[in-house]
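With one protein chain held back, the other chains of the complex are shown just where they sit.
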Amino acid sequence: MTRIDQGERAAQREQGRRAGSGGHHAVGDTGSGRPRGRPVGHAVLRAGQGSFLVHRRALVVGVVLTVLLAGAVVASLCVGESFVAPSEVLRVLLGLPSPDRLVVGTLRLPRLVTGLLVGIAFGLSGALIQTMARNPLASPDVIGVTHGAGAATVAAMTFGLTSYTVLPYVSVAGGLLAALLVYLFAWRGGLAASRFVLIGIGISVALGSLTRLLLTKGDYLVAQQAKTWLTGSLNGRGYDQAAPLATVLVLLVPFLLWAARARRGSAFDDDTAIALGIRLDRVRVGLSVLGVVLASVATGAAGPVDFVALLAPQIARRLTRAPHIPLVCSALMGALIVVIGDLLARRLLSPLELPVGVFTALVGAPYLMWLIVRTRSSRSGGTA
Amino acid sequence: MSGVARRRFGWLVATFLLLSMAVLLSLAVGSRAVAPSVVWDALLHGGDSADAQVVRSLRVPRTVIGVMVGAALAVAGTVLQGVTRNPIAEPGILGISQGASMGVVCAIAFLGVHSLTGYVWYAFVGAGVAAVLIYAVASSGRGGASPVKLALAGAAMNAFLASLISAILTTDARALDEFRFWDVGSISGRDATIAGQVWPFLLAGLLLVLAMARGLDALALGDDIARGLGRNVALLRATGALGATVLTGAAVAAAGPIAFIGLAVPHMARALVGPGHRWLLPVAALLGPVMVLLADVLGRVVVRPAEVPVAVMTALAGVPFLIVLVRRKAVAA
């Protein structure tokens, strides 16, 4: 009996469907014209032939971060051994004559610029690597760059090489070499994200232990110097360090623009991404190589400023509530963390100057934890 | 099916035999090589010969601690990877080891504690406090302690504590000088007292975790399915986190941070017996000590008469194994 009942009901359904408006009459179809197709939360910018999707909230967050960053920059230039009025700082920045030109323009600005660029580079690097790895724990730390640079630099220091003109090259080389090793071992007919991260962290841990071993080999002065470098420091850094970093950032801009687009599809699982026509291997290699290069050059400039690359993208993502890690906001967030961190490092225990890396995480980590505490629920327990 | 079960059982037996061999090697090999028969004799009948002294007063405690630490970290790593569903979660990256380090740094810098046995309780308390904070952060807000929130809260805590430690050490050179030797992670110079201090925690942690093996299997399928299977997901996570913390705390207290075991051994064990936790946990618990002891033995002989600390050696010697095993797995797409 029941079987036939079902059959009848199905027949009624079928008829109802046919009798309807002809089209598919789905639940929730209000019939009041077409629904808007444009993705929710995005605005479309049109310019001639071009059209660009902009995440609205990310735009707002970006503007706010820029304002905050500008504030932090001015504050950082005002505060130091002697206080300089913000108006004078602005005059110096605008190239107008000012009595504080030496203090602001020559002493404080170069260090600030380096910090800014380092923050941007680490923020971007973390965002790219976390996107590629689909893992919120990923960062240059995890894929060997930081620890490669660390091991190379500490080894150089332990064996008596302490020249600050040579060390940056050693660390850049160490970082790139370690990452290359990770690629070589992780590539097997393609670059699977999980394998890349696993092998990366394996090699990182090995290099990290090597670094700790080296730290016990030298005397404690070397150990302290190395520890400071390993934490990341802007002491004595200036345009000599900033210039190569700036060059690399400018050269990478076209690639970063590519990444900003390519990243959109890579947040899916592999099958869906391929179905959408995304060349996964190319995107993965592209995103991660960009991240690796940025992180190693930034590490060369200031040491592996702790955790900026890990924290900045996650903070930015939680602020923007975007379904992907926002690149520009991550860069701004990274810069903000480093600038504020350096301000604290210079002034908190003055005249003693601490390495900036001590404060980047002290600033960033509690903020991220606070964001986690007040986060809205997310039912999916998957990866990032 | 029985073929699979037999293969798993085979691996369990094989890892057990490996462990026995590793224990024997650890007792026999060192800057003074002792024949296995002498080792046996010293263990059974005592004796006052120099060899017997070395074996009983130095190598036995060291080996016991190696076994304990290896098992604890491997199991803790397995559980954390299961609970957070993140393949790179391990006690180090999630900040638990860093908590222990924090405890030790405070003990050195502010409390004037300068002995390995003195560190133990501070390390343990540090790990516990860090873990509780991480869990508190991750489980507050709506949605509770989801895997992503747990992992992120752990990473943030790790970053926070690391910079606090840096702040203390860069301002206190003497503390750094002492801390760097603990921080490198080693099982040498530990005596029986330390083993006596940590074993009850270790045992409690192991039992707790082994009891929830099936629950971890359910968690691996996702929260919704686990709930559908009648599991209390929040309770499972909390229990897992507690077990992992106790184990990590005990291990780090005894030997300092040894990062590689918690990360790599779960993956190695998974490659051998698959993802089911009822097999995975015991095999990891056996494989962890094997790695620690073999690395330790290797560390004693490669640069004789000096020694390479076990944490460095496990990482260096372990990486090739990890790479081979990770590469062996098929590409998903």
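Letters are used for the chains, namely A and B, taken in the order the chains are written, and counting of residues starts over at 1 for each.
The rule is simple: contacts are C-beta pairs under 8 Å (C-beta built on N, C-alpha and C of every residue); 3 or more make two chains touch, one makes a residue touch a chain.
Keep this in mind: contacts and distances are computed from a predicted model.
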Absent chain [UniProt protein name; select from "NADH dehydrogenase", "Fe-S cluster assembly ATPase SufC", "ABC transporter" or "Branched-chain amino acid transport system ATP-binding protein"]: "ABC transporter"
Among A:221, A:275 or A:352, the residue in touch with the chain that has been omitted: A:275
Which of A:208, A:232, A:265 or A:326 contacts the chain that the document leaves out: A:265
Sites on chain A contacted by the missing partner chain, in the whole complex: 4, 7, 10-11, 13-14, 17, 23-24, 26-30, 34-42, 44, 49-53, 257-258, 261, 264-265, 267-269, 271-272, 274-279, 321-324, 378-380, 382-384
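As a working rule, only the chains that are shown with their structure count from here on.
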Residues on chain A engaged by chain B in the complex (per definition of touch): 135-138, 142, 185-186, 188-190, 192, 194-195, 197-199, 201-203, 205-206, 208-210, 212-213, 215-216, 220, 223-224, 227-228, 231, 270-271, 274, 280, 306-307, 310-311, 314, 349, 352, 354-355, 357-362, 364-366, 368-369, 372-379, 381-384
Touching residues on chain B, where the partner in the complex is chain A: 85-89, 92-93, 137-138, 140-143, 146-149, 151-153, 155-157, 159-160, 162-164, 166-167, 169-171, 173, 176-177, 180-181, 183-185, 222-224, 259-260, 263-264, 267, 308-309, 311-312, 314-316, 318-319, 322-323, 326-327, 329, 331-333
